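Sharing a structure, written as structure tokens. Questions coming.
Complex shown without one protein chain; remaining protein chains in place.
After this line comes chain A, so read on.
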Amino acid sequence: MKPLARTRQHSLPGLDPAPVRVAVPADTPLPRARNRPGSLWLALYFPHLALEMIAQEDAAPMPLVVCQTVRGRQLVHAASRGARGSGIRPGTPLGDALGLCAELRVRQRDTAAEHAALHTLAAWGLQYTDHVAVEEGHVLLLEVGRSLRLFGGMKRLRRRILADLETLDHHARTGLAVTPLGARLLARSGIAEPARDTDTLAALIRELPVEALEWPEAVVQRLRGMGVNTLGALWRLPRDGLARRLGAWLPAYLDRLTGYLPDPRPRFEPPPSFERRLWLPVETHDQAMLRTPLQRLLRELAGVLRGRGMAVQSLDLRLLHARRPATHVNLGLAAPGRDPDHLLALCMERLSRQCLDADVTGLELQAGAFLPLPHRDTALLPDVEAQADARQSLLDRLRARLGRDAVFGLALRDDHRPARAWARTDPADSASVSIAPPGYGPRPLWLLEHSLPCPPSLRRVHGPERIETGWWDGGGERRDYYTAEDRHGVRWWLYREHGTDSVRLCGVFG
């Protein structure tokens, strides 16, 4: 067998000698891989993607099918576990399915959404490797050869990816092989054993039927007609004969499958924003019911952000209704972040003050501007760091529930007029300039928003302090300010307009 392989290796592609592998025994090794050493592909096949477009229920899920129209007939495309329990299979006509299960929920298949979901998952996959490819048939390919060391080996990486997918309510079959096509074949055929070299791959796929290659139906039929039922049998056929009968692409495909020919895959370029829609299993107007699907969306977002090393500072959440425009909810953060638990807590606070006029049928999460995650040094003073974190998260929570304007900071302004001597600031904005307190007379802790008429019988405590300024900007003020105490012991700040007898209260010494 070895001489054969060697011949194959040293010959130039296209100048192969005449069929040399006519009577090769069944355990013929495949041609040696010429792939870059260390290259390893993980294929993720999502068999239930159509069902996973709909958020899962926490307990006792109702039987659910996703159906699509095929040649004018409504056929079941995918059936949930509950529905399969009633005997419904993919391909069952919808009428029959409804007959089999009375409480069946039916959703129409949305291929565009599935496509979008696969692309989001591809962006999510970038947290494990820099090379992800999106394939037809609900398959993602991840080149993980260079990530193994970082993630502590193949087994750990695969377990971690599957566990992370589980938190997103996605279920994938995996295939690990040295070539992309091999990985895909293993994943689609449900073979979990890894093929870290060509020989293992050959042994694993030898007994697979030719249908597993997902070739056009006509080609498969011809191979079956020729008596070629398994991949092993296909391998034993002379290559030029195959090329003559079925086209030159076929031996080339086999060479790419085994790694003899290079099989470059385009790198997935993640979009600059995140947009994802998730349908609820049942319509609801209870905010608490949105928690689980929202958590799933935010985890997905967090994965995408991790893959790009980015964070977000604002989120747009749209609550979709049937036959009504969506409810728009915007959420801002004090600092860029991507912790899904924190984001979820904020969203739930924000939703708790959103009154829902109509039942929610689905959620759509959008995150536009990705920002670099604030750089973090290993803190010299961990307390200071923790304090700053606590402050940010407090601000976020307060603003999510009370509104942005309900929380503010204070600053001094360089003006003697009492009403203009201070300003509200944004506490999230740390760049506010502070000025030294000027040395003026006593100031009350509370400044009244609107001045009040002065009650009788006040006793003067301090004053007058004359403030005469602002003539240049139209807000001129000529007032004498006094501190006075009423008979209850409450101290007021009051002023008399210069040249009049009108005395008004403008502050309280709290």
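The criterion applied here is as follows: a contact is a pair of C-beta atoms (placed from the backbone, for glycine too) under 8 Å apart; a residue touches a chain by one contact, two chains touch by 3 or more; residues count from 1.
What we mean here is this: contacts and distances are computed from a predicted model.
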Protein name, per the UniProt record, of whichever chain is missing from view ("Cation:proton antiporter", "SOS cell division inhibitor SulA", "Amino acid ABC transporter permease protein" or "Carbon-phosphorus lyase complex subunit PhnI") = "SOS cell division inhibitor SulA"
Which of A:326, A:371 or A:508 touches the missing chain? It is A:508
Chain A residues that touch the omitted chain in the full complex | 384, 386-387, 390-391, 393-395, 397-398, 401-402, 406-412, 418, 421-424, 427, 430, 432, 434, 437-438, 440-449, 461-462, 483, 488-492, 507-510
